[in-house]
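With one protein chain removed, the remaining protein chains of the complex are shown where they sit.
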Amino acid sequence: MARELVAIIKHDCPVCVALLPALDAAAVDGSPLRIVSQSDGDDTAALWERLHLGAPVEIDEELELSARFDPDAVPTLLLLEGGEERGRVEGLARDRLTELAAEAGVALHLDGLPAHRPGCASRTRDPRIAAALAVRAARAQGRLRSRSLVIGAHEDPHEALFERGLTDGLPVVPPTPERVVAMLEGTHRGSQEVVGVVPPYGGTATVEKVAVNAVMAGCRPEHLPFVLAAVDAACEERFSMHGLLATTHPAGPLVVASGPLTERVGMNARGNCLGQGNRANLAIGRSLQLVVRNLGGGRPQLEDRSAHGQPGKVGACFAELQEGSPWEPLSADRGFDADETTVTLYAAEAPRLILDQIARDPEGLCASLALGLQSVAHPKQLLIWDALLVIGPEHGRILREAGWDRARTREELMRRTTSRVGDVLRGAGGSPEGLDPAVFGGNPDGAVPKFAGPERIGLVHAGGGAGLFSMVYGMWASGEIGSTPVTRRVEPWT
Amino acid sequence: MDLTHGGGLELLDPTAERESGDRPLAAPVDGTAGLRIALLDIRKPRGDVFLDELERLLSDRGFLVERTAKPTFTRPAPADLRREIAERCDALVEALAD
Partner (left out) sequence: MSCGLHDVVSFEGLGRPAVLVASSVFRDVAAAEARNLGQPAIRRVFVPHPIQDRTDDEMREMAAAVAGEVLAALTS
C-alpha cells in the first residue's frame, strides 16, 4: 500500500515557518510528502515567495482535509497508508517528526531546529470555523434537515423574523445553523427523532425543530432536555393542548420541574421563581410557547381564542424547591422515583396570591389556603376546576414541622373547601353563577366539594425564604372534558 | 471559507414546513328525502335547543335524522365516533360552536 506524508501548515504560524524549509527540501519530485496549507492562496503564495520555497503546495479548500483529520495544532505531519491515518505528530517534536517521515521513506533534516515547540492552533480550532465545520458535518450526516431562511445583507434579522410571524412579539435569538448544532449537543437523542405532533395543525416536532425554537427562546444546550420533555408532555393527548389553545379561557401550559437536574442547569426555585430574571425558567417556558406557535401553528386571536390571555402565555416555567419542603419531590408524587428529574405540565391560569401572616399551625394555615382555593374560577363553580398550590417556604415550614405530607395536606384542604349545597347554587348570594339546582338542588344542606378529588389539588413547594405567602394557579377545565396534567422524565444530556 | 453566506445570514426554519396542498371536499349528497343526516352536538350550552329545532325541521322535510353528541367540545371527536357516524349516515351537521 502506498504510504504518504501530509504536512498541514498555516502561513501565520512561526513554527510552521521554521519547519517549512526542511519540508520544502524533502518535497522534491516523486517524494511522498505533500504540503497542505490551511491559509488562503494569496497568503500561502506570499509566504512561499518570502521563504524562497519551490515545493508544490495544496490549498485546503473549505478546510476539508483539516476537518477530516482534525488536528489541534499546526504544523501536523500525518502518515497515511492507502489514505488512512497510520500516525501523526502535532507541533514541532524534532525526533518524532524525523522518525515518522522515515516510515514513508522521507529523510527530514531538522538540525538547527529546537527539539520541541508546541506549534499554533489549527485553523479548525478557530471557534467560528469550528462551528461552521460542525454544521457541515451535521448536514453531511443528515442531522440537520431544516430548510434555510436566508436573511438578506440589508435586513435586520430580528425584524425579518418578526415579519415572518415566527416570534412571540419579543426579539428572538436568530437560529443560525451553528447555534442549532451547538444546541443539539444538549441531548443524546437523534435530531430526527419525533418528540410529538403539535396541535392545531399537527406539525411534527423533531428534536431538531425543538432545538431551533429553543435557540430562539434563549436556551442554552443544557436546557434542551427540559424543553424536549415539556414538548413531549404537551403533545400527549390527555393534556389536550388543542383545546387549551383554542379555548376562550386564559389558561396556557405551565411547566413545573422537579429533581436534581433543575439546579444543575440553573433553574430558579427560590425568590421570584415565578417572575423575571432567571434565564433557565424563562427560556424553557418560552421554548414551549414558540413550539406551539411555530410547529403547531397556534397564534393569538386566530387559533388561540383566549379572551384575555395572561403573562404566562409568553412562557411559564419554574422549579420545585426540595430543600425545606414539607413533602417528597413532585416527581415521586407523580409516580416517578424520588431522585428523578421530571417536568409536569399543567393547564394553568396566572397565579394568585394567598396571604396568611398569622397562622402558626397547619389547620389554621389550611383554612386560609382553602379560602383562596375556593375562589378558583368562581367560588360557586365546583368540581370541574383543578388547582396547583405553590407553598412558599415560610408557609411550608408550618406543614413540615407538623409532619404533614401531601396526603394529609390534601385531606385537610378537601375538607375545608367543601360547601353546603344551598350556599353554592345558582342565585345564592345574589350571584347567578353556581351549581345547577336541577342537578344538585335535591338537598340544600348536603355537602359538595370544590374539587373532584384530593389529587386534583396539586401541591409544590417553591419561593423565597422570606414572605408568608403562597400562590394558587387555577386550572382550565379538568379531566375528561379538559386537560389532565402530564409528567415526563427529563433525560440528561450526558 | 466564506462564513458570511454572501453577506446574508442563514437561519433555520423553526416551522413544520408543511405545504398543505388543497384537498377537495367530499361529493355533495342529493337533497331528496330519505337521506340520513347526523346532527352532532358539540355540547356547548344552548346547542341542544338549536339542534332539537333543526331535527324537527329536517324530519318534517322527510330526512332521517340521527342525534349524537361528542364527549366534550374541548377536543376533536373521537376517531371511533367519527367512523361510526360516517358508516351510518350520509351527511353531518356539527353544531353549535360559539
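Descriptive notes on the structure:
Order of writing sets the chain letters: A and B. Residues in each chain are counted from 1.
Following the convention adopted for this analysis, a residue touches a chain if its C-beta (ideal position, glycine included) is under 8 Å from a C-beta of that chain, and two chains touch if they have at least 3 such contacts.
A quick note: this is a predicted structure, and the numbers were derived from the prediction, not measured.
Considering A:Arg94, A:His223 or A:His242, the position touching the chain not shown turns out to be A:His242 (whole complex). When the whole complex is considered, the residue among A:Arg3, A:Arg164, A:Arg279 or A:Arg305 that touches the unshown chain is A:Arg305.
The missing chain lies against chain A, touching residues 200-201, 242-243, 245-246, 297, 301-303, 305. Residues of chain B that touch the chain left out of view are 20-23, 25-31, 37, 40, 42, 44-46, 49-54, 57-58, 61, 70, 73-77, 82-83, 85-86, 89-98.
To be clear about the criterion, only the chains that are shown with their structure count from here on.
As a whole-number value, the distance joining the C-alpha centres of chain A and chain B reads 36 Å.
Within the complex formed with chain A, the residues of chain B that make contact are 1, 3, 5-18, 71-72, 74-76. Contact residues of chain A toward chain B in the complex are 62-63, 128-129, 132, 144, 146-153, 155, 157, 161, 166, 174-177, 180, 198, 201, 203-205, 209, 212-213, 216, 240, 242-243, 246-247, 290, 294-295, 297, 477, 480-482.
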